[in-house]
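With one protein chain withheld, the remaining protein chains of the complex are depicted in position.
By written order: A and B. Residues from 1 in each chain.
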C-alpha cells in the first residue's frame, strides 16, 4: 500500500459491460469492465481452469482473469476442505492456490494472484476429489467439532500398530495441497551475482522515489520489483503526484530511471532473503509468463545481490478481520477489490458490501461506484464515513452500518448475503455477492526481521513496524508504517539520499515528488464474536476458537501457538493471519499485542522453487568433472570410468570377448606381473616443497625423517593429524637440496595442501619454505612390471642410465625423454613389481600414454585401471583409503616403527594416549577364506571361530578385498583386534547383511613377494 | 485428563471448553532434589524418567524461553539407530525401542512413524562402509538391509538413475527408522513429567551457579536463586555458555545447521532418503511438506540462521538425486545451533565439578536420541554412575584417546 489521495485510479475504468452477462455459454468475461485497466484488449488469451476454457487479456493474472469470468470458487482449504475463493491480489494469497501446467511441468500451490496469464495456460484446482464443487473430503467439515487444534496429539494412539498402517496413511492422503510433478523438471534455472551500492526492494511509490534519489545522486542502484511492472499500489489506487496523474508520473519516473546508466530496474524479481555481509537473494521469474521457456532460455534465475546498503520499500499487506464466514468465496480484501476493478477492469461482484475499520477501506466505495457496481452497504464499527468521504457524491446513497459482519451466507458460487450485527445486538441481513474487507494494514516487516530483529508495535496504525533491521538496511514508505502517498514519496526519497550518501554518492538527488498526505485513521477491530467458524489462518483452517483452545491448554507462547495450531505455517507464512492470531491470543491472556510478541520471521519471503536454488548444478553437472591427462585416450580404448571424488578415472579397459570386469582386471594384473603395464596416477596430489628449510618442514609434518633423505632419493612418508590419527600417506622425493616433491593420496590432495599451508603459515612462519600445488601441472604414470625398463628405454633418451646401479630402487631424478621433454622419474612401486612413476607436464600426458602404447607393443604393454591397481596393492598389503579411515593410528596400520622418537611432529604427543596405544586395538592383517573358491566381501565382520556373533565378540571387519590372480583366490585386508599376534588363526567371517558366514585365516597382509625382491630387481 | 478419541468426543460436546493446561505453570520453589537446565526434549525426558524410573519427583526443568524452543523445535524429525561404532550402536537402539512405545508411555501422540530410512551409496567404498555399519547393526540385533541398485530403483523409482553425476549403486536401509513430530515429543514429555510432579518453569534463564565448598548447590536464575541437590545441564547449542558460568571449558563448538521445508504437497516420498554423494537428506511430513537439509554452514555460530551457500548446496543435492522436486517450492529455512563435539559423539557424564552433570555434544543427532538421552541422564543423576548403554559417552575420552568418531574426521567439529 502506498497511501491514497482520493483522486481517480490509474486507469480510468468504465462501467461494467452490461451486455456481457447476457451472452450464451461459454460465458466469457462476464465480469470484465468495458474499458480501462492495464490490460491489452488487443491480445486476448485463452486459458482453462479445471478443464473449462475461458478468455482473458494480456496483462491479466490468472486470478484477475478468473474474476473477469465470474469464477469465485477456486480452491479447497487444507483441513476442512472448505470452498475458497480469491482473497488478495498479491503474493500473500492464502487461498487461491492452483496446480499450473501439466506432466513434468506440473507445479502445485501456485498462487493464482501472481501467475501472469499466457495463452493456453492450464490450471486446475487441487486438494479436492472428485471435483472442486463436490469435494468428498469436505466431510471433514462435519467432523470439525473433533478436528480442533492439536486433536491428533490426543488420539490415534490405539492400537499402536495402526499408526503407520491406518491412521497415518489416511492423514497423509488428506493432507498436502497440490500434487508435485513426478518427472524430472525439464526446465533450466540460472544463478547470477549482481553488485550495487543501493538495493531498493519494491517498486511502489516509495521505492521509485528511493531509486530516483539514489540514482540521481550517482549511486549504483538495483531496484527489484516482484510484479511484472513497477508502480505498486499506484497501479490500483492511482493518485496525483507533482500535480499530474499517477500514470503520467509513473511513466516519467520509469523513463528517468531507464535513462540513468547506474540504475537497473528488475521486474518479476522478488527479493526473498537477507543474508550476512550485505548479500541478498532474489528470484527472477524469467519465463513463468509463457507456457514453456524458449530454446536456451531459463525458467527462473536466482540472484545473489551484494549491496552496500538496501532500502526496503516492500509496502504493506492488508489484513482480514476475523468473523464467522470470513472465508467464503467472494469475501475479498478491500484493496484487492480495487486492484481487480482498477488495474484489471474486472468486477469481483456487482453488489459489493464493505466491512472496514479504517479510512483506507472506504476508497473501495468510490472504485466500485465508478465502475458501475453497487455498494450494498458499508459496515464500519466507527459508524460513519471518514470526513474526507462525506462529500463524495455517490456516498449519499450508501447505507452505513455500525457494528460488524457476523456471518456470511453463501450460495453455490459464493457470497449471497451478509449478516450484520449492530452494537445493539440487532442483526440484519444484506444481499451482496462480494464482501470487501479491510482490517487495516500490516507493514511488510518480514525482510527487516530476517536477522532476528523484533518488530515494534505502533498504536497509531495498530500494526508492527520494523525494529532492528539488519546492518545496512533501512525501510521506507508503507513498509515503514507511512501510509500516505506524500509520506511514501518523501520517506523513499530521504532513504535513497541517505543510502547513496553512505556509499559516497552525494550528487544532486533532486526533490522528492509531492502528493497529499491523507490521514489514515483506524479503530482496531480484530474479531467479531459470533456463532460460526471464524478463520484466522485461511489456508490451514485455524479458527479463532483454535487460538483460544491453545491458550486454554497452555500454548500461550506465540511459537507454541504457531506449532500447536499451525497458525502462520501455510504457504503464505502467516502474512494475512499472524497479527490477527496474536491479537486474539493477546485478548485471551489479557496481555497487549506487543507483549504477546511475534513469531520469528524466516526466509524465504515468498516460496522459491528448489530447482531455481540449485541452478545448473544438477544431473551430470551436479559437480564438476575432473579428467586426467590421458582421459580421452582411455575413452578411445573403451575404458570404464569410475568416480573418485570429482575425478573420472579409468577403472579397467575391457577387451572384446571378456565376460565381466573380473576377467579384464585379472588380465591387466597378470600383464603387469608378467610383462609391463601402465596406469594414469595423475590424480595423486602433488606439492613442490621449496626452500632451505624444506627438510625441517617435512620432518615436522611427517612421522618419519626427510631432512636426511639424499638428493635423488624418494621415501614413503606418513603424516598424522594433530590428534595422532593417520591423515595421509605418499611418497616424497628430494629433487635438489632445497626442493622436495611431495605426493598425497587422490582423496586427500586438497585437505593435505590446506594442512601444509597451515603448518607453514601459522605454526612455523619462521621456516624458510614455500609450497606450490602441482597436482594439475603434472601428468603422472605408474609403469610397472618386469619389462618396465625395456619400455622406458624406448621412450627415454638412451644416455639415461636406468640400471639398478644407475637408478636404484627409491631413486628419483629428472630424465630427458626422446624428443627432449624433461620428465621426473621415480623408482617407486605400489604394485610390488619393478616399477617407475614418471611425471611429465600435463599437456604431454596424453602423448606419453600413446607413446607408451606404441613403444610397448613388443612387450604387450597393457594399460591398467584403478581396479588392477587396487588388486596389486592388496596383494602387497599396502594400506589405502579403507584402512586410512580417520580412526587408525600408524601402529594400527603396521607402520608404527616409522614414528621417529627424535623429533616433534604433528600428532606425536596425542598418538601416545592410552587408548590409542592399547594392546587390544584393531590392526591391519591379511585374511583369506579357508575355502579357496569362496568370495570375500568388504564390510564383513570378524568374530572368533565358534562363538556367537554379538557386540562382545565382534573383533573387526574386512576393509579391502580382491581376487588375487597370482594366488588364484579372494584375499583381503582386515582390521582385527590384536591381529598381528594371530597369524594362522582361523576366524569366522560374519556377514549377515549378505547372508554369508564362513571361515578365513588371518595372515600376514603382504601376500605377494613379502621380501620385496621383485620391486628391487 | 487422559487423551483418547473418547475424551475428544466428550470435550467436543462442550465446545472444548473443558480442556486444561497440558502442563502447569508453577512458580519456582526454593529447593529441588534435581534441577535440570534446559526445557528441550532431553531435559524434559530426563525429568520424566527421573520421576518414572527413579522415583525422584522433586525436580524442576528450567527453560529460558518456551519449552522446545531450541533444537527440539528445529530439527528435521528423523529417528534411526543405524550407527556403526561401539557406544553409539546400543545407545541409539535403546532410543529406538523407547520411541516404539512412546505414545503409550506418554499418552500423547508424537506421530512416531517408522517409514524407514535409506542411505544411498554411490561407490564401492561407500558400499563397503555401509556393509560394515549394517553388519554392526545386525550383530547388535538391529534391523538393516543392504540394497543394490535394482532394489533401490524398484523401491524409489523417482530418483535420478539416468543422468546422475554420481550414479546410485544401492543403499543401506533401516526399516524401523522414520520420523516423529518433534514438538509433540516435547509436549508429550512435558505433560507426562508434569503429571508426575515435575515443575516445568518457562521464561526462567539460568544466570549462574551457587556453590558450597566447591560443590554446586544450586542455580541463580532470572526468577531467583534455586537450590538443588544436583544440577543437570541439557542445553545443547548453549552448553559452552552455561559451562563457562561454572568455569568449565569443553570439547564442544557451536555450529549452525540449516533445515528447510517445502510447501505442502500430496504424498510423494515414502520414508527418509539420504543422498550419499552430496549433502542432502529428505523426508515428507504428515502435513505434506518436504523436510530436507544438508551440511553445517561450517563456521562457529550462535545466530540460529545460516547463509546462501548451504541453501544452494542442499538444493543442488536435491536436484542431483531427485530432479522431480525442481518445481516444488522451498517454503521456510531456519537454523539450529548444534553442540558439535570433537568426535561427533555426545557426552553424558559427571563433570569435574561436584554436583554438576553434563548432557551435551549431540551434534546434529540429538533428536533421535531424546528418549535414551533422558533415560541415561536420569540414571546418571539418580545413581551417580553411567547407564550401561551410555557408558562410553564420557567426558574424559578425549584425554584418554577413546574417541567415538563415526566419520573419522578427528577434532574438527564442522566436519562431523
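Criterion: contacts are C-beta pairs under 8 Å (C-beta built on N, C-alpha and C of every residue); 3 or more make two chains touch, one makes a residue touch a chain.
The rule is short, and it goes like this: contacts and distances are computed from a predicted model.
You can't see one chain of this complex, but its UniProt record names it "Sarcosine oxidase delta subunit", from the set "Sarcosine oxidase delta subunit", "Ferrous iron transport protein B", "Autoinducer 2 import system permease protein LsrD" or "Small basic protein". Among A:908, A:934, A:994 or A:1016, the one in contact with the hidden chain is A:908. Of the candidate positions A:297, A:427, A:708 or A:761, contact with the hidden chain is made by A:761. Taking the complete complex into account, residues 275-279, 306, 451, 471, 722-723, 750, 753-754, 757-758, 760-767, 770, 773, 904, 908-910, 912-913 of chain A touch the chain not shown.
Residue positions on chain B in contact with the hidden chain: 240-241, 244, 249-254, 298-303, 307, 309, 342, 398-399, 411-414, in rising order.
The working rule: only the chains that are shown with their structure count from here on.
Inter-chain centre distance (chain A to chain B, centres taken as mean C-alpha positions): 23 Å. Chain contact summary for the complex, chain A toward chain B: residues 78, 104-109, 127, 145-146, 148, 151-158, 160, 163-164, 168, 171-173, 175-185, 187, 189, 191, 273, 275-276, 279, 281, 302, 304, 450-452, 545, 549, 552-555, 557, 559-560, 563-564, 566, 569-571, 573, 600, 602-604, 607-611, 613-615, 617-623, 625, 642-643, 721-725, 881-882, 885-887, 910, 913-917, 937-941, 949-951, 954, 957, 959-960, 990-994. Residues of chain B that touch chain A in their complex: 3-5, 7-9, 12, 15-17, 19-23, 25, 65-66, 68-69, 73, 86, 89-90, 101, 103-104, 107-115, 122-125, 127-136, 138-140, 144-146, 158, 160, 163-166, 181, 183-184, 187-188, 202, 262-268, 277-278, 284, 286-288, 303-305, 307-308, 311-312, 315-320, 323-334, 397, 399-403, 405, 407-411.
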